[in-house]
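All protein chains but one are shown in place.
Letters A, B and C mark the chains in the order given here, with residues in each chain numbered from 1 onward.
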């Protein structure tokens, strides 16, 4: 696949995800963590305009200079930005305007790609495409939140079906010793996966299957959300303050548990793996079960031996730099390093992850209280 | 005009106001005081469905039972409602859905109006139409806020033109004595305009013209926003906390004052009357000028002697019940009485007020810190 | 009584109020509205130092220049001040230091009063003494709050006894007409009681007795705190947000109602008048009863015909300036005018009011949600 073809495929996939939306769905931002879909459409476009077209295409004309202000996300280097919680207040640019902007930038990119780009530019392209894939995943999270918190519970796509992952129950034994972790080889990786380095692991066991809705329901029914002993102190405050008593999207209707899916509200399937739990809940569940969550290195070392990819898996590990980690200079360098405090690492991938986007060394990260993304629980001991 | 014709005209006017909007403009809610335009469209429809169709039309089928939840405003009597600050998080029902709902209700109303309604029902109609006219005015406020706080400053209507009111500068003298205030006669009025009653007024003078942008600019330039002596204690906190230094929609660009109008951002016109000031600012201006704001009764007694209608005029009066005021029973009774604390009365009308909607006894009311509505300043002494 | 004698008596009374306190009781500030007692001791002293000693005594040496910062209250004119909510964070100056400061200032004042002061200074003295009497009343409110919100419910004074007011149940009829209200005569009054002016009152009836605990309990037992129809919209939010279900200081222990008094926790006396209700509650009670609260003018016109003085009585009136009201220049002018928005007038006096401090034209004022002061309910219709 040429770079242009790959560019086209990734860009197209973003639009495909949004093809099920109504115009209004593109606009709202029910909580600060969620961005309006039209913002994702514009921001991924702004990325290519700002980091490729403006610096490398002589005479390139901005589509609209104000868009830098509107579609910048957290890049302090490149000027003012709309405060994140304000994104949902902006009715303009309209969805149509944003798609026009996207088309304009795409055309300029295709023209630019008629000639072979330099390795440096190609690297930026690869980063930009991986960046867009990350926003594709966020789009799924945000769309689910927007529709799943609407009192009408509209379906995103009545035909939506999740990938099935075959899991066998059991525990894998890993021996004590020095292991290597981190990215190696030629392929693309994010800066946070480097450098490959050695870690010492004690002997441990790790489950081959994720915790199911049925198993999690036992935790709920045994009073897990009412017993502070299973929770971190901050988690317990979170439970109390937000009156949490079940995973996100679970609703008890006339005594029966339901859950919102992309097809709408459905009876809870007990046999599928639990989703939309926070780290706090994953930890509390593991504690209740007398086990624990794996560290990210335990996960990475064992991962070749089990199936993964339905849900991002919370690990006990804090999101920290690897030995020898260094940020790229400039705006690109703001990508990962500055988030390396107060977040937890998740490993694997989810049904919302673009095919081929993740890998065994991939480090996803979120604050421990969040759960609008597609999370799951794997136990260790 | 028959009731059906009047109904048609009012309903049509609401849609005309919105005809300049993009779909996205209907959806957002940048602050709690502003409602998304589609909510106004739905709520005014819900009013006729709830208070006329459901109780008086046998066999009437709800368009959608969930809409009661979505479009109720503050009527505690008629069930749960979407928390006001959440309205802007709802992408569904879509704008098209809401217009379909409107059409469905309108058709049922027209059918119902084929027969002469009872006086009781006619009264409800009149209330519903006045209620819709109030929302027409709110639509103007909210649309201006939504577009005027967008970093692109889009025009609502490039041809928009404000009504001109002819004002002559000067002061009217009113003699001390007992006067009658409050509504009288056959026409419609809100419950808060009753009963007509006597008040004793001291001799006073009241200006025939509103304060202009130019005059207000003198207050700014003389340091009015930096001198606590002109402000109430709560007002001074408001100024400091919100870093207020000019009326809403004023922007100083390269040293020149501009203001956002329905036509977009324009240089400030010094000769037109100042708009979008809070009561706090109106009071501070009057104090700086060595004068004061009129009471609502001073305004009413003198109003026949000056022109009004460009901007609602802040009065010194708190919004309180007239002697003998009593609330209607049921949900309709929630209309006015429950707001009679901590608000200030405004008199007159604004360029956003539907023609014929206001009158000399009309009592508008807002919290003293608000200024997204079309306000102005008339001085007394 | 000479001015020096009067000064001595008032100053002494402040110290007597505090004589029941432990050192620790002087220091804390459980909510922003409450000030630590040592702050009252210092602030009333600061008032005489700032407005009399510094301007009128040549060569007067500040006791400690930092105290201006610590003991200023809300006088913007005279420099920086400790933010009100921070007062309870200050362990220094100690209680002993504050009493030493008080003694130092008192001595300077007595020396100054060896010579006859000018009428202008005498007026400042009278204001300062009335100001101190107001703080004596606040001391009672604040001490009650500090001890009554302590989980140990300590008594302030086991021998404390409230004054008894003889009340006869019934309603007084007042005829429609023009009445005069506001202060007149030679005696001291605050600026907000001027000017005496005419008002027109409709015929009304006003109760000769305050609502009792037993009557108020009927309101509670009939579900008054659960029925939004009795409440203003803002009041209903207040009830819900703060989970209010009874007057302040009421506690239901094993099914029996108790109330905290200056003697400690005691069974509720059904026959005494209800205290510590907010305006919101007074209004809701009156509405439930099918009556209303009097306006401040209705109260003033009728007051000679009933007994008052046990509790401040909420009126329907907003706190606004009288015709011709003007603020004194300088810091003294900050006294009253700047609070004339969003507050309600209370009339009468309470058991915490210094003898002789109040009068029939006295206008007390508080925000409608507050109730840590000694409030009560008188009905009108």
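We adopt the following convention: a residue touches a chain if its C-beta (ideal position, glycine included) is under 8 Å from a C-beta of that chain, and two chains touch if they have at least 3 such contacts.
The structure presented is a predicted model; accordingly, all values stated were derived computationally and were not measured.
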item	value
Contacts of the hidden chain among displayed chains	A, C
Listed residues C:24, C:120, C:169 or C:256, member touching the removed chain	C:24
Hidden partner interface residues of subunit C, rising order	22-30, 38, 66, 69-70, 82, 86, 88-95, 146-147, 149-152, 154
Contact footprint on subunit A, counting only the chain that is left out	74, 76-77, 178, 197-200, 202, 228-229, 231-236, 279-280, 283, 292, 316-318, 320-321, 323-324, 338-342, 344, 368
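Note that in this section only the chains that are shown with their structure count from here on.
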item	value
Neighbouring chains common to subunit A and subunit B, by label	none
Superposition of subunit B upon subunit C: rotation angle, C-alpha, nearest 5 degrees	180
Rounded Å distance, subunit B centre to subunit C centre (Cα mean)	37
Subunit B residues counted as touching two or more neighbouring chains	none
